[in-house]
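So that we are looking at the same thing, I have put the structure below in structure tokens.
Yeah, one chain of the complex is gone here, protein chain that is, but the others are all in their spots.
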């Protein structure tokens, strides 16, 4: 039995893990960098240890320091959260070598699934469709044409050492193949000093759909259905939902089985996610496996009623899965919106700072996983994710309408946020109709960013905005002039905090 | 189609109704007394009108003023919430007479079910068990003995004009019957000027279990299972849960059918609740019908996934029920804890005041229905209910553990609250084992109120408490001395709100 | 400084302060603590790795604190010179209390069943206050004569306000 868990993470996911531990009666140990002394995970954990300066390379990524704290605090197990060391095979190995439990898969699984080529091989062997293509370097025109012919147009030429879109060429016509290969090679050489390129099927209108799986140490594997994650900005998900509006029931069953086979092929243990690309014709291809908890796991928890963190801990403790596949059902609909500290209107520029005022939505069908509070300073060193707003509804329409209501209730000042941008997504026709793919944001750019809303009540509202601003301006003037800080000296004392009771 | 709803209520229930209206795209009209200008329902509604001074007799109970606002605002319908006018047959009638829709049952249903004698008659006719007894005045010893014999001991002698426990006598032995009748009569005469008394079966270890029903205008009635509401203080519920730990599946089905029959017998329309007393031998008796939404309705929403306010509105709009009985299932377990502004350690004395600091729990499986915020003054004129904390879990154990975790996260200052008392209930063995009835609080008095917890870490904690208090004392001294309000003049500036970034 | 926590006296002295790191001696025990003030009410303390999130709240008297840790409450009094002086004068707080009737909470005066000049007995109801749909009776704590009535029936009162004075 696991009695004490060290959480090797920060932010909302550390708080989320602490909550489930607390509900299981398991003690928690937080680690923190000097930038996170005031963070909620430090305050909510039973124990907390500083492990270094703010940069994560000097703190949250330091395996040695984390193991030292685990030893000192007599922890039984380590939960990695997501990001940081969660997909580091060495971390998994060294934890096991120290005689502790890693709440996650083995070094072997992480390493195998972390390498694109070995992951692709394993999936192919397990009968899971992968994006057609070769990883072989294209050397001449004939090879290029043969390869493209076997894959079928359109294709993408990609630099082997590539990244960030450099050395990539989309080819739609046969006569452009060789020209594009040459251009890609030249760009790849310039950018990476390596002109190797390979060819892959280009998926038009791709949907990013992933399956959650759970695998215990006794060979049992189940899936917990899919999550649709196609709404992305800068290749980062911002809205996720389940069920996917694209999948049919048959496809869902089929892909679920594939996900289970994928996990089995990787000797997987714990919670994991199989990511697929799905095109509009419902062809699906294995993309990659995430060997950890996902940011968007709460939507799955909402529709299945299963606490994934608790299942992770039970599995790591050697228990069998609490559920058989036929006991897991998908009830209702759930959507997650990620609230980032960023300026959505200014190329999603990060906006760290102090939260000066915070009002969070509540009521029916709402869940918030966050770590911020009034007075907290969102640090500049880490991910800008402040909280996740998750709604649940009987159906997709209700979940969307609830999300709108909650985004309207949500208020944060002191940092810029993605709240109004997320609100706009909820009324974008393509989203409302469930007809969207990973090109959603670029294709709906005008609708999303052109938010001037000239209805007939606008004029009144502007005048009232002017009135409220004038009152606030006067209030500030009165505060600034004179050194009396007592509201009773203020002509606007009615606005002050005096006991309402005395005015009645 | 209903397009605009006036909510004839305040507090958390007004906010709750506004939220569902908002999700349905229905405009909302708030009414408020002078004490509620800053209340959340005023701010969240599309429109808001003041209808009078703080006392509810001059505002929330004024049918004339409410109808005037409904007319002025061109509302289609009125939602009464609970309390105030929600079970006033005249209100229902006058709304209909004004050509508006009352979101609730007809005058006839409210009147019939509101009168104990007529409700009892209708239930008996419909085959619903009622507490055995007569409503006839006992005039002589022979009649008394015959009546008691037919009902069976123990019985309760009750004053016909009674209330507040006066003129009541519990009789367990035959030889005490006449003596008790005489004593009750004498007390009743003293208290109410009327010596009429009647005899009713005394239910030992009674459980207060109620069934939620929904009835449309087309004769369809369904039940949404039960709520166990036996944890009460001063005859007011403080914890409710569903499913009830007492009921068996068979009994649940049987009582559900009874509840449906009861609603049909009363020509009921809308959402309603049939309250039963259930004894430890699983005998059940109709107690009364509440012809409105209940405070504790969210636990039902959690396990069925159905938004009861939306269903109320659909029914009032003439739509058929969205669900058939076999589509309504009870998934998981849900518990509600009522957070009152009261001093639980001092006979639950009300504690109105300004909320100076508020931190609400969040994360997996939590719902909060409240209306308070930092800076809000809980008014002295109305009910002390500030918010309802509702947890959901796969099973009862998880829902309880989650409730504990959330009560620990919940923090309010400025008013006294029931939070620590509710927390104590969650670890009371009788509650944890699900073995409790309406005597729970008195029977567990010592455990609930004797909270001195001398574990071995207590001594350290006390010392740390002393240290923190000393620091706060010094901080206050430094603020008080000197007129500098800038933290930079303060020796404890590290504790201030300066940008953390400058210290790194 | 002498500090009383849940009726236990403690001698607390801060020996060193370096940013958030304090060395404090409580009676004979040394504490190295990392202390951070989080918000108006909250102190985060780290002591020997354990994390303590303490809510430190003072109502009227800045010498008295109510501290919450998890679901435990602690009543704290800082015995500074003023507090010690008060204490040495004797517990006249309590005497004052006995001749002044007040309600701990705001509310509305429902009834004042006595008049100025009336002789009242200990336990006799002097005033009935209603708040939040509940009525509370406030009774005389000693025998005496009604000296002054500081409110009227129907009035709205604040908490801890003197309502009736006895001689």
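Per-chain residue numbering starts at 1, and chain names A, B and C are given in the order in which the chains are listed.
The rule is simple: a residue touches a chain if its C-beta (ideal position, glycine included) is under 8 Å from a C-beta of that chain, and two chains touch if they have at least 3 such contacts.
Because the structure is a prediction, the values reported are computed rather than measured.
For the chain that does not appear, the touching partners among the shown chains are A, B. Of the listed residues A:134, A:356 or A:395, the one in contact with the hidden chain in the full complex is A:356. Set against the missing chain, the residues B:374, B:409, B:437 or B:462 yield one that touches it, B:374. The chain not shown here is touched by just one of B:2, B:15 or B:45, and that residue is B:45. One chain is missing from the display, and on chain B it is touched by residues 29-30, 37-38, 42-50, 72-73, 373-375, 499, 501-502, 504. On the side of chain A, touch with the chain left out of the figure occurs at residues 341-343, 349-353, 356-357, 380-384, 407-408, 411, 413, 419-420, 423-424, 451, 453, 457, 460-473, 475-477, 480, 492, 494-496.
By our rule, only the chains that are shown with their structure count from here on.
With centres defined as mean CA coordinates, chain C is found 31 Å away from chain B. Between chain A and chain C the centroid-to-centroid distance comes to 48 Å (mean Cα coordinates, whole Å). Remark: chain A and chain B have CA centroids separated by 38 Å (rounded to whole angstrom).
Contacts with at least two other chains are made by residues 380, 408 of chain B.
Contact with two or more other chains is made by residues 20, 36, 39, 50, 106, 156 of chain C.
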